[in-house]
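Written below as structure tokens is the structure these notes are about.
Heads up, one of the protein chains got dropped from this complex, but the rest are sitting where they should.
Our next item is chain A:
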Amino acid sequence: MPVAASAIYFLNLRGDVLINRLYRDDVGGNMVDAFRMHIMQTKELGTCPVRQIGGCSFLYMRISNVYIVIVVSSNANVACAFKFVVEAVALFKSYFGGAFDEDAIRNNFVLIYELLDEIMDFGYPQNLSPEILKLYITQEGVRSPFSSKPSDKPVPNATLQVTGAVGWRREGLVYKKNEVFLDIVESVNLLMSSKGSVLRCDVTGKILMKCFLSGMPDLKLGLNDKIGLEKEAQLKSRPAKSGKTIELDDVTFHQCVNLTRFNSEKTVSFVPPDGEFELMKYRITEGVNLPFRVLPTIKELGRTRMEINVKVKSVFGAKMFALGVVVKVPVPKQTAKTSFQTTSGKAKYNASIDSLVWKIRKFPGQTEATMSAEVELISTMGEKKSWNRPPIQMEFQVPMFTASGLRVRFLKVWEKSGYNTVEWVRYITRAGSYEIRC
């Protein structure tokens, strides 16, 4: 059964109800008490997001300082339920202008109730596109267009658009200047063993789009991916161009992309929503260019002293540079005193995360930096318990660089009025979970 929820609760960290909405009659009115008693107030909290208590199942997620709890009593679709929560939070954020926390919920509770009524009916998720909902659920509440006091801007066919085949874009948009912004954002995930061999390495990328286009445009995006290029060459019966092509392991698309067409022709064609959205996500595991190499050496000198040496090499183009580089080197809990020497950036000891934190604001390509640190430990009584070394973690972002080598080849825009568009493309690579065991 595709039902996703019988009731939904928003609780703060103390367990106070901020919002509750019952969609179905099959769960008791105050199931939230059972949740508080058997999950929130026990060690269970956080050990498993799906739990059964009595005849009901509780699915919960924590988002900033709020728990969102879904209660069901039937064999509900769990994936659907969690995805619904994720999307609903995104929707609320777009309404509140960014933050989603206890205060935002209290300040907007009427709006949230109104949205909850609209986005789910009898436990079945309905349209959650912010674009469309904003047409008729506005902060102040829309007046009926047929009422005696007509509102300033009557919304034509709001209902048709909610249910229409292009349920994510409204008609009649006009922009003076037609522009499209493309952001290719990649996260590099790395897990390297202490011996320097790559255990796991992949890139998850997403293409974010900001569209300011008039009318109902049809867009087509071309990338330098292998399958797409081959298909194109085959269709135009000419040999594929040489140059770097990349192999995408998997792609997922925003609902505006015609999947059937992608499947048969391997082209990404779509009618975009207005404003900002995530067009696609992809994953690549082959041929990843790691932007940084990290070479740590950690020596334990006796029971109370450690010597840590970390060398970081940037291996991207010399003309590029990385920003906000942070290297976190874990140290034992009983660290007492630290002293540092760095070739660039600043390092300090952060006791709350038991790590040495080394920050370098700007890191040019093809260079290297080192940090050497001496750590003194409080000698603990009792037997020596070996310290389990958590991995070194790294944060960074490298503008105009893609770890996968992905490039946008073209973005074509067709609209019946035939206007010209300006396209802007940016690339950036960030660290996902960039871990080096030591």
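As a convention for this text, a residue touches a chain if its C-beta (ideal position, glycine included) is under 8 Å from a C-beta of that chain, and two chains touch if they have at least 3 such contacts; residues count from 1.
Simple rule for what comes next: contacts and distances are computed from a predicted model.
Missing chain, UniProt protein name, picked from "Vacuolar fusion protein MON1 homolog", "Plant adhesion molecule 1", "Pre protein translocase subunit Sec66-domain-containing protein" or "Beta-adaptin-like protein": "Beta-adaptin-like protein". From the set A:95, A:270, A:349 or A:427, the residue in touch with the chain omitted from the display is A:95, counting the whole complex. The chain that is not drawn here is touched, among residues A:199, A:227 or A:425, by A:199. Summary of contacts with the chain left out: across A:183, A:278, A:395 or A:415, the touching residue is A:278.
Interface note: of A:49, A:287 or A:317, the residue touching the hidden chain in the full complex is A:49. One chain is missing from the display, and on chain A it is touched by residues 1-3, 16-20, 22-26, 28-31, 33-34, 37-38, 46-50, 52-55, 57, 59, 61, 72-80, 82-84, 86, 95-97, 103-104, 106-111, 113-114, 117, 121-122, 124-128, 136, 139-149, 158-160, 162-165, 167, 191, 193, 199-200, 202, 204, 249-255, 258-260, 262-263, 278, 280-281, 283, 385-386, 388-391, 393, 433, 435, 437.
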